[in-house]
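Left out: one protein chain. Kept in place: all the others.
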Amino acid sequence: MNSDSIRKLFRQVHQGTLSPEEAVERLRHLPFEDLGFAKVDHHRALRNGMPEVIFGKGKTPDQVAGIFANLAKHGGNILATRTTEDQFQAVKQLVPRSEYRVLGRAIVLKRDRKKYGKGPIAVVSAGTSDIPVAEEALVTAELMGNDVQHLYDVGVAGIHRLLANCAALAKARVVIVCAGMEGALPSVVGGLVGVPVIAVPTSIGYGAAFEGIAALLGMMNSCASNVSVVNIDNGFGAGYVASLINRL
Amino acid sequence: MNSDSIRKLFRQVHQGTLSPEEAVERLRHLPFEDLGFAKVDHHRALRNGMPEVIFGKGKTPDQVAGIFANLAKHGGNILATRTTEDQFQAVKQLVPRSEYRVLGRAIVLKRDRKKYGKGPIAVVSAGTSDIPVAEEALVTAELMGNDVQHLYDVGVAGIHRLLANCAALAKARVVIVCAGMEGALPSVVGGLVGVPVIAVPTSIGYGAAFEGIAALLGMMNSCASNVSVVNIDNGFGAGYVASLINRL
Amino acid sequence: MNSDSIRKLFRQVHQGTLSPEEAVERLRHLPFEDLGFAKVDHHRALRNGMPEVIFGKGKTPDQVAGIFANLAKHGGNILATRTTEDQFQAVKQLVPRSEYRVLGRAIVLKRDRKKYGKGPIAVVSAGTSDIPVAEEALVTAELMGNDVQHLYDVGVAGIHRLLANCAALAKARVVIVCAGMEGALPSVVGGLVGVPVIAVPTSIGYGAAFEGIAALLGMMNSCASNVSVVNIDNGFGAGYVASLINRL
Amino acid sequence: MNSDSIRKLFRQVHQGTLSPEEAVERLRHLPFEDLGFAKVDHHRALRNGMPEVIFGKGKTPDQVAGIFANLAKHGGNILATRTTEDQFQAVKQLVPRSEYRVLGRAIVLKRDRKKYGKGPIAVVSAGTSDIPVAEEALVTAELMGNDVQHLYDVGVAGIHRLLANCAALAKARVVIVCAGMEGALPSVVGGLVGVPVIAVPTSIGYGAAFEGIAALLGMMNSCASNVSVVNIDNGFGAGYVASLINRL
Amino acid sequence: MNSDSIRKLFRQVHQGTLSPEEAVERLRHLPFEDLGFAKVDHHRALRNGMPEVIFGKGKTPDQVAGIFANLAKHGGNILATRTTEDQFQAVKQLVPRSEYRVLGRAIVLKRDRKKYGKGPIAVVSAGTSDIPVAEEALVTAELMGNDVQHLYDVGVAGIHRLLANCAALAKARVVIVCAGMEGALPSVVGGLVGVPVIAVPTSIGYGAAFEGIAALLGMMNSCASNVSVVNIDNGFGAGYVASLINRL
Amino acid sequence: MNSDSIRKLFRQVHQGTLSPEEAVERLRHLPFEDLGFAKVDHHRALRNGMPEVIFGKGKTPDQVAGIFANLAKHGGNILATRTTEDQFQAVKQLVPRSEYRVLGRAIVLKRDRKKYGKGPIAVVSAGTSDIPVAEEALVTAELMGNDVQHLYDVGVAGIHRLLANCAALAKARVVIVCAGMEGALPSVVGGLVGVPVIAVPTSIGYGAAFEGIAALLGMMNSCASNVSVVNIDNGFGAGYVASLINRL
Amino acid sequence: MNSDSIRKLFRQVHQGTLSPEEAVERLRHLPFEDLGFAKVDHHRALRNGMPEVIFGKGKTPDQVAGIFANLAKHGGNILATRTTEDQFQAVKQLVPRSEYRVLGRAIVLKRDRKKYGKGPIAVVSAGTSDIPVAEEALVTAELMGNDVQHLYDVGVAGIHRLLANCAALAKARVVIVCAGMEGALPSVVGGLVGVPVIAVPTSIGYGAAFEGIAALLGMMNSCASNVSVVNIDNGFGAGYVASLINRL
Partner (left out) sequence: MNSDSIRKLFRQVHQGTLSPEEAVERLRHLPFEDLGFAKVDHHRALRNGMPEVIFGKGKTPDQVAGIFANLAKHGGNILATRTTEDQFQAVKQLVPRSEYRVLGRAIVLKRDRKKYGKGPIAVVSAGTSDIPVAEEALVTAELMGNDVQHLYDVGVAGIHRLLANCAALAKARVVIVCAGMEGALPSVVGGLVGVPVIAVPTSIGYGAAFEGIAALLGMMNSCASNVSVVNIDNGFGAGYVASLINRL
């Protein structure tokens, strides 16, 4: 934010080299950014502890490594999502302390280990194929300073596995639920807990699953009132929203 | 079925007025219906106890009453689905023993009270708004000679209500599950029982429920392998399929 | 919750009329509800201050009034959504202290005035036609014990109106954004605030708006990471989720 | 299922070191799994003869082989669906008695040769391209202990081929029908038989076939009342449902 | 077609009052219709016997009657589709010889009784609800000078009814097939005959029939190669195309 | 636009009662609107001659009349779209000089008769049913100060009618084309003219027209490169865009 | 067709070893195929000159060659559609007289050169990318004994190219029109000719062309009444239908 030109105006008025009327007129013609736009950033303070994020898909290993290394010059955590082993090797060369979270397909540099979240976040997933999305949510929430616990492979066709873990769920302040196919799990979980549930449809399934549409529609129509939904396979978004909630 | 012309052919051969070769040639040119088409009806024997069915929607009270009274001249049960109170009043005039099942919107005449089904059929529904479809399934199965038990308002967001009734479900030989919105109930029920589950998506819901599409897709993608699906709001079809299974 | 039969088992063991082994076996065959199912309700404590809710659409005035009056016998708030003036008149007869919130189409009985929310919730809407959905969210959040502020008619085609109210937005702990047509407002608001945004697509629009699908897709694909989405026109759901978040 | 902690409670009450009231209270706080959850498994008895199932798609040959060999340590049949020749070679190394069913793309280990089904199951398919799905259904039903007969390439545009085989169809207790393109075959077959028909839309076709959607919609709207439907290409599900029906 | 102005040009050149160069220039600026546009109308001769057509839907009885009476001043047949009894009464006043075809919802004035078609056209329909569309096709073909035969209520779930009438079908030069729900009938008929089949999806059905989309997709994907398709409920179009074919 | 508070700041600095640094700090906390936001309005000057617009649909006659009369207090044109005869009668009472354009369903008050457009705008429509949308575009363009010419009922199945009017089209500076059903007209017109074509899909048609989707898709895929598209039935939008272009 | 068992019946009756009544009864239980099913084949006579057809897609070169060579043992033409150069090389080895039609991706063996069609068929296409589909239609019609003429690259955005070739179009007895993108060409052609038009949507286009859906919908909604439609990219079907029409 650059307010030098504004400051200069006030100084000129102070020094008497510019009348107040002239100053107002000049202010009116300043480029927008010089006006400071301060109000919009009221919330920036909340952003402490937010990691820098890189979307790895479609970038070459060199591109990811370059951006990663550049961000690493400043403090804070770094998260590269949808990355490959090759991209990680390139990053590793430049930022030796970076790590690869295989399941979540994420390259991370974790430096800020402060807990910003006020309680545990639970990440639940229906089938083993949903784990990559769930892990993306998990690592996002972890890098944003949360205790995260996972509960995988508890699909609704074997409801007892979910019920057997109710106690763990009951401790969470926010729950993320990832499911493909019919996307029914968030409704069941939503009925079991009294906290916000972030539902993530996954593209897992075949035939009439339509790359996640069936799960998306299922979640939009959840009969549990505490469920809201993010985009198909958007583990990152779910982890981000859950982290914001958990900081409140 | 008319096989007079065939019989005539054989008689002519028997009497020697037609050679076998000529007879085969003539047979080849008989209209199809005269061939009898017997094989196709092998299964008709299974149809004992099947009710006559009238689809009431779009018919006037007089039309429904006329068809109903006509069918009532023969034995067996009669089922008119998607009917109104007005239609029933017209039927009642002509067939005083007919009854109206308000919840299932069905006019019935129950005369054959034999049990064709070999065990109980359970009809499960998610919300109170799904009951009309569930009752259509129930009355269909009942008129086809089954013991039917219902378990309503056990949607997945309150899973304990369903679990509290597992014992009842466990006795059923076939289970019909009706659900709108996200259509998740068949998956959960499918995981709890070891028998075939007939899923009926209902048009209940709003917004992204799309008149039952969300529920239909959810059920098609059920992670429970014992689930098959009929058309949206097709309670009759579900009751029919379940009855066929229960006779085996 | 009925645990009498369990208690009885323990007493019999205590009195020596039943061996521990026999007791375990009997326990195994008790109906599910007798097992108590206590774990599942751990979160019920969080539900203090939750209003009883009636979905008014499709019910007769008498039905709404009957249910409303029945719930009114117990303490706490009552909220009937998607109601009409006629339904309110019927409720008013039986529950004179009830009020009608015309814009939000809701009948309310507000008795518990405790603040459960820890900060203000902002409800933002794009056009005047979106107000009924926005008000449904607002009245839901209000009855769940929140301070709610609204900011209406700030659609993205007149971005200065939204920006002029940034200060108000910046104070909110949770923001609900209702928009039809292209559904772009949550993305813009999401970029302006650092708190969770609950997006509600509305069915407002014509032609390629497809009864809210365009807005729904727009919100699912929001480029702002702090946005999650509820069903089309689901003001109640948005108010409910926001209230849960605001209690944390 | 672990009920040790419950057993311990009863013993303590028996020994008088715990009062019945205290025992009930402790029971209430036991983790869910310790409560035994016996009721839910009432139906497990029905599962005798069910094969263990592996979904091969997306797994490496080594992964499939490892899981397969592990399951092979216990008795019963094993079925790996959607597998490749390569995956089979890997399995063969570890489980020499396994076989590859090329048409159905399935690796099987058949040890339990008991007949659980009470009559023949017929698998019908419309075109030669539908055979892989039909064979997946066939091998599933076979491994679940059924006599299965197939009737392939009897699409509705050459209705005489189907009619010429009516006699075979008429013997089946359950019929599975696989069809792509317009998906009309289940309706025709449904009209010819008096038993339940499980319809499987396949993704065969091009243009407006939309990867099986046209066939799926056709089957959902079947004018034959004895048809229910499973997911696109879900031969396994059809075989599974048919087997459950055939055991009744 | 008016070519007076062109003729005038040539005369002026002939008389020497205009040079050839000037004539070309003037020709270039003549309004298009004066250029004759003869080539485009080569086919008009084929149109003998075509009825004048009025689309009745959305017009008042007076409007329909006015247009009808106006067309009646010239010779030839007149066909008003999608009309009501009320519209007919208004037409009757002005054109006493007009008739109302109730089943086909068409007002007709039949004056040209010449046979333009060279053989019979068959109109086949699946269910009784498809009859209005089938009759619209029938009356269209009739007014265009064809012998038309109908074969109704021969849906694919009762294939023997269709087969019993094969002989009748075999005589047709063109076949029109109307079907809703799964739209399977054209495929079966297409396989039975060796002539062109015009398929008309109808909007009959419910749930996943989607107002005719299921039937439309089924017909587009017909496995019979002699099938082409017109718009949903477009009985008129089918009758028109069939008549054109039958004149060849 | 209120910049009093800014002016006050400069005066205080000028008078020495506030240091420049303090002034910058205070500026940073001023509500957004006080910052002037002048830059955003650079284009307002272009808006001279723009009518005030009311969307009539869903408003009572009294509401429309009230808003209309209120706007009429200021100068300039007023346009109320999607209005009824009843709404017009109410407006007429309060604003006697208002007129009703029946075909375009618009109430107008035309006071500013200056020509802002630099050439004629042509409005073309395919069928008579498309005229209401075409007329909405026409009256919008007229009220924004354009010469508008229309060319109706020139659908592509009778291409000679369109070609016969090429000369008129060739004079237009912008062309608006309204078409339902297959929406092919903009492509043909686009190939005939060398100026921008604004295409408006209409909801005219039935069956697979899907309320304008077929036309919309057709226009999006136009093989003519000078075509851009507005929403289904959005005559107003087309008139507005065309007017903006014609002012350039 | 096997009628031995029927013949045997007649002989036994003739010899007196079976009574006519017994013979009828036995006939009733004969397998269907033995009944001869003669009537259904009434139309086979029409099939003279029909080529044998192989769908090449998804088959190996060896498979195509094997089937091709096998069919070549009998007389008549052979057509393999959707084939590659590689497949042709394999066929060429076994059937040296076969030819490859590169543009239509078809391998053909043309032996029956009789003209079955009674006039020319015209194949029209919109863009150069539509030519493969158009050529598939052309080669199909050619092999079925028709004179075929093509008219390519006459898309509606350059309508004069189409009009300049009206004379050629006017001679055709049937017209096939292939178009992708907005699919408008069949409507325009339909308006220019008085004969049946078979429309083929192609999958050419991008974005909102949706692999041919836009073109398909456009053609279904054609404002020309002489248009019927086949599946996306189904050049073969169009050629087949056109040939059937042209034989009449």
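Order of writing sets the chain letters: A, B, C, D, E, F and G. Residues in each chain are counted from 1.
One rule holds for everything that comes next: a contact is a pair of C-beta atoms (placed from the backbone, for glycine too) under 8 Å apart; a residue touches a chain by one contact, two chains touch by 3 or more.
Worth saying up front: this structure is predicted, and the values here are computed from it rather than measured.
Considering the entire complex, the omitted chain makes contact with A, C, E, F, G. When the whole complex is considered, the residue among F:Ala134, F:Val154, F:Ala184 or F:Val230 that touches the unshown chain is F:Val230.
Screening C:Met50, C:Ala65, C:Leu143 or C:Ala184 against the full complex identifies C:Ala184 as the residue touching the chain left out.
Although one chain is not displayed, subunit F still touches it through residues 39-40, 42-47, 118-119, 163, 166-167, 170, 173-174, 192-196, 198, 216, 220-222, 225-232, 236-238, 240-241, 244-246, 248. Subunit E meets the missing chain through residues 3, 6-7, 9-11, 13-14, 16, 19-21, 23-24, 27-29, 31-32, 35-36, 38-39. Touch with the hidden chain on the side of subunit A covers residues 31-33, 37, 40, 58, 201, 203, 211-213, 216, 231-234.
Here is the rule we use: only the chains that are shown with their structure count from here on.
The interface of A-C is repeated, with over half of its contact pairs matching by residue number, by B-D among B-D, C-F or E-F. Taking the mean of the C-alpha atoms as each chain's centre, subunit B and subunit C sit 39 Å apart. Work out the mean CA point of subunit C and of subunit G, and you get 59 Å between them. Subunit B has residues 31-32, 39-40, 159, 163, 166-167, 192, 207-209, 213, 216, 220-222, 225, 231-232 in contact with two or more other chains.
Applying the touch definition to all chain combinations yields A-B, A-C, A-D, A-F, B-C, B-D, B-E, B-G, C-D, C-F, D-E, D-G, E-F, E-G, F-G.
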